[in-house]
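Got a structure here, written out as structure tokens. Questions coming.
All protein chains but one are shown in place.
We call the chains A, B, C and D, going by the order they appear; numbering starts again at 1 in every chain.
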Amino acid sequence: MNKSKFALKLNSLLLAALLSISPISLAQEPVRIAFMDPLSGTFASIGTSGLKQIQFAAEYLFNSRGGILGGRMIEIVPLDNKQSPTETQLQFKRAISEGLRIIFQGNSSAVANTLSATISRHNRRNPGMEVLQINYSAVDPILTEENCSFWHFRFDAHAVMKLNVLTDYIAMNEDIKSMYIIGQDYSFGHIVSETAIRLLNEKRPDIEIVGNEFHPIGQVKDFTPYVTKIVSSGADAVITGNFGADMVSLARSIIDSGLDIPIYTFYAAYDGITATLGEDGKGRIRLIHNETSNPIPTEERKAFIRAFKKRHPNNDVTQPRIINALSMVVAAMEQTQSTDPYDIALALEDMRFTTLSGEEIWMRGSDHQIFQSLHISVHTDEGIEFDADNSGYGLFSVYHVPAEETIVDSSCNMKRPSR
Amino acid sequence: MLEVSDLHAYYGKSHILQGVNFNVAEGEIVSLLGRNGVGRSTTLKTIMGEVAPQGSVKFKGKEIAGKQSFEIAQMGLGYVPENRDIFPTLTVSQNLILGMKSTKIRGRWSIEDIFNMFPILGERADVDGGVISGGEQQMLCMCRTLMGDPDLIMIDEPTEGLAPKIVQQVAKLLQEIAKRGVAILLVEQKLSIALKISHRLYVMGHGTVVYEGTPDSLMQADDVRAEWLEV
Amino acid sequence: MLEVFIFATLNGLVTGLLLFMLASGLTLIFSMMGVLNFAHASFYMLGAYFAYSISQYMGFWAGLLFAPIIVGVLGAGVERYGLRRVHQLGHVAELVFTFGMAFLIEESISFFWGTDTKNYRYPDILNFPLFTLFGQEFSAYRGFMIGISIAIFIGLYYVLTRSRIGIIIQAAITHPHTVANLGHNVPLIFMGVFGVGTALAGVAGVIAGPVLTTFPGMAAVLGSIVFVIVVIGGLGSLAGAFIAALLIGLLQSYAIASDVGVPDLLNLLGLSFERSHPLNDLWTLTLPQVAPILPFLLLVLVLIFRPTGLLGKREQ
Amino acid sequence: MAILSLKDVRKNFGETEIIRGVSLDIEPGEKHAIIGPNGAGKSTLFHLISGLFNVTSGTIEFKQNEIQNKTPYEVNRLGLARSFQVTNIFARMNVFENVRCALLWSCGYRYSFWHLLGKQHELNEKAMHVLEQIRLQDKALFPAGELAYAQQRALELGIAIASGAELIMLDEPVAGMSHSEAENAVELIRKITEGKTLIMVEHDMNIVFDVADRISVLVYGEIIATDNPENIRANPRVQEAYLGEVAVSA
Partner (left out) sequence: MSMVKKLSVWIGYLVVLLILPRLFDSILAISILNQMAIGIVFALSYNMLLGQGGMLSFGHAVYFGLGGFMAVHALIMIESETAYFSILLIPLIGGAFGLIAAIFIGSFSTHKAGTVFAMISLGIGELIAASSLIFVSFFGGEAGISGDRTFGPLFFGVDFAQDLEIYYLSAVWVFIATVFMYLFTQTPSGRMANAVRDNPERAEFIGYSARRVRFISFCASGLFAGIAGGLFALNYEFITDESLNAITSGRVLLMAYIGGLGYFIGPIVGAVILTLMNSLLSNYSDLWLLYLGIMFVLTVMFLPRGFAGFIMMHQVVWLRGNLKSLILPYLITGIPAAIFTSACIALVEMSHLEEEVFHYLGLELDPSATLTWIITIAIAAGSFYATRRSVGQLSDAWESANSFPDSEDR
């Protein structure tokens, strides 16, 4: 048992003692945290899945154990931003109206960028009413580079970090002589393409980039024409940053064309994708992520996942980083005994925290970027203890990079507000 | 067979039929005469249900006012509209097939019959309806309606725009139709045809029937002709 | 280069024929009611989802059989209880109604099936390469898609031009009153045509679902393209829709396959621009990048210079 | 000098020739009627003159301007106005607005978006005056689509004459009216076309003979006779065209 947990226990004991004296404190105000992601519309599945995970984590890790900060419950307030920057702004106003000061948000870097800019502006104009952005999934490096903000914390490795590992892994494979890069025609796709080319050139100058294609996001009906180009280019492997339906369609088209080459990617699992790829995707899809899905290193996490599956049989713990983020925010609150965003932010800086997986992760203070081990997993049905989409298939980790090797420099020049 | 009493009809705001009364007996040829715009075509359209009727229209003893066009047609009331509406992209025989209400019931007319009666249509059986001459189109249009085996056929201006020779042919066809026991309600502007083949005549003016009689009596009634028909 | 061309043609054909299946129903409905049915692609999506659900229990083939029937019945219901009522309120109301239906169907699908991607698969019996050319496989299922599309085209063509019911439909589309006067139940025909049109969209959904991914956005991806085809082909012209569908299928396929772009053009002209040039985006544009918007460009050009479309006669 | 002069005007629709060489001169101030059986091409002729259709060949001169291929609005701006066989008003606007719109161009407002109509007193008075002429002043604020039929026809006339055109063309102005309504309408037509040139298509022969100075008979796209009413009535070709040959002998 580590220190903070001990403190937590002690607190709850104290609380129990207090409760017996004054029944009024029963009505202790909950700690309210906003979770802002698409909960309706086309992208709803990913947002609702995330919401279930954070709600479950709050319940399982904290509320059922007597709450935080001496008995206060965590209340997760869902805010539906429909993955639209405009709607995000409106929901942000709603959050402020309702006194929500901590906002979890993950989906779409565009939304994260907007939110970050909005929050910076708001915090500058409304001192004393600051809001904290907990970004658990948006990986555009700019958020912790040029546009880094004191009020923004990222709990996922950014695209360049991930590509660094991915290209290392590719570089080790001597069979790969040529590479095809295809991506959605927007910032993330371009980052993936530019970074992959740069890193591959450094690490394996002999790998020829035989294709560098952009297609409009969400507009392509049929990826076969693109796959035709991949085939005729003679590529040995594909890198793509596609997500959602674009990812599934691309992978399916590659599979259908009989092209048996690995696909290196980021978002090709869960929320129906694993089930859809099924047997055909076996061994072909390799993706980079944090927190292994199989094998799971600790019993604690296994218990967490099993409890979650029991509560939500049709969902999976797709984003363990949400849990890490929540745990670290709570730890920061406990540490400062405050729910004020400024205090929490200061406490989060350079915090080291041991996750359910037993790994110590580090929030770098200079740019608010998390560092933790990264893994490359294969889509397979072998050795899968925890599958995805109840399909029997899941991710099996084949390559691990410890946290310290993922560290990259940042050009962040953070403006720190003074109090 | 057809009894129209106190029939009113409106086009938008325009009160076109202002109480029309007439009847057609079985096997009879009856003409509806009058100048343009007095409501003769509208009368036929109203009977057919294309224009909303007010009043009573009885066909074979049953009230048909308010029924939909296709129901009325299925009861055995045929209608050949003024604008002919030959389907230009369908062949002559396809146009005829279109007139059949069902492939099962055989009526008094068959395609062979029609082609015998009008060899010219038979010759052009596979020609598109759009390219045959105006007279042939008129024939085809009437024959198409006959294919549905009506007991009463209403024909709007069959001779309009036709050469005199063709007009004679149309007249012959009308008499042929009547011979097979089909009653005819004819809307005509050409007195010559109407007088020649009709059993009875009605003259319309200002949305009502203003004169009823036989061809002979109309020939006598110079005042009626002058007021309601002639130029 | 040859293999790229051959496969681009085949791919274009697959897309084009699929688009035609959608466009044929839409153009029939348009000819009949004079209104473009915005919800048409939504029926396509319904087809895929119904087939997915049916295939879970009874296999792909049952889905292919029943899903279009269900979609057709739904479509007929929409005509009977919705459109027929709205028809009296004029064209704008009708267009807006179908627009609303599209919206409603998409939301209903999210409600009943959820928003995640569905694991809708084609049958294993078709899971083999039909042929391999230059090392690239052409899957049997794609061959099947081409086959079924062509079969439907021929069947539709035959029914419409040769059969008695087809003759009646053709006539009813242009002259509903005349046909009613000949004793044919025109409202029923209209409902039937709407039902068959939507069922065709359903078929397209059933066969496209497994390869183009079954997810709630699938209608939006195709919806406006189908419109473009119907308009370019000429409103109400089936043959025009056929030509336009193939044209757009091939055009997009070739555009993606090609690697040319503005940079090549500039090289040819001997011009060059700095990366910092304000119009840098324009100077680096490539044909594959703009492939998906080519149909809309074509649409605008056709409407400006030939508002009736390629083979259309009817003008609003 | 003829105000309107048609020279060998022809119009084909595809293969079919609808107007087969019409030549006609209309004198200023003349009241001219065009009659003929259905499908003779009367409305087509109107459309050709008023600019809705382009001619296939031939010329149309209005006040010495060739107008055969001009657009309707260009023709109208020269001082030629027309009414329609089927009531053709601005149904969702009120009666007053209908007439005022018809006045706008001739009063020189063109496409202005800087004049407020409420403040244009002269214009509004003119519009009221037209309404008085067509006896619809008490219906001024009524939506035009809600008027009774005869009133809509009167409004149709009002729109045609409002701009003060010198040549007015009326296409079946009394079609669909009851007898008494038609009489009122004729009186109205006579009043509002006073001093102007009038061309009208009409089937009601009483009205034609009542109003017209001269009559042209159009049959199958050709004018078979142009003359004063008495001569037209006596013309056997005219009777034949109307009634077929048998009746003539009777």
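Observations, loosely collected:
Quick note on the criterion: a contact is a pair of C-beta atoms (placed from the backbone, for glycine too) under 8 Å apart; a residue touches a chain by one contact, two chains touch by 3 or more.
If you're wondering where the values come from, they're calculated on a predicted model, not measured in any experiment.
Among the displayed chains, contact with the absent chain in the complete complex occurs for A, C, D.
Among the residues C:S108, C:S163 or C:N267, only C:S108 touches the chain that is left out of the figure. When the omitted chain is restored, the residue from C:L36, C:V71 or C:L311 that touches it is C:L36. Touch with the chain omitted from the figure is made, among C:V231, C:A244, C:A257 or C:L311, by C:V231. In the full complex, chain A touches the omitted chain through residues 39-41, 44, 48, 80, 82, 84-86, 89-90, 93-94, 96-98, 108-110, 113-114, 117-118, 121, 125, 185-187, 216-217, 219, 312.
Listed for chain C, the residues touching the missing chain in the whole complex are 36, 82, 85-86, 89, 91-93, 95-97, 99-101, 103-104, 106-108, 110-111, 224, 227-228, 231, 235, 278-282, 285, 289-290, 292-293, 296-297, 299-300, 303-304, 307, 315-316. In the full complex, chain D makes contact with the omitted chain through residues 50-52, 71-73, 76-77, 81-82, 84, 88-93, 97-98, 100-102, 104-106, 109-118, 142, 146, 148, 159, 162-163.
In this section, only the chains that are shown with their structure count from here on.
In this assembly, the C-alpha centroid of chain A lies 78 Å from the C-alpha centroid of chain B. Once the centre of each chain is set as its mean CA position, chain B and chain D turn out to be 32 Å apart.
Annotation for chain B: no residues touch 2 or more other chains. Viewed as a contact network, the protein chains form an open path, each link joining two chains that touch. Contacting chain pairs (ordered by label): A-C, B-C, B-D.
Those residues of chain B lying in contact with chain C across their complex are 48, 50, 68-70, 73-74, 79, 81, 85, 87, 89-90, 94, 97-101, 103, 144-145, 148.
Considering their complex, residues 11-16, 18, 35-38, 82, 157, 160-161, 164, 167, 189-193, 195-196, 206-207, 219, 225, 229-231 of chain B touch chain D. By the touch criterion stated above, chain C contacts chain B in their complex at residues 164, 167-168, 170-171, 174-175, 177-187.
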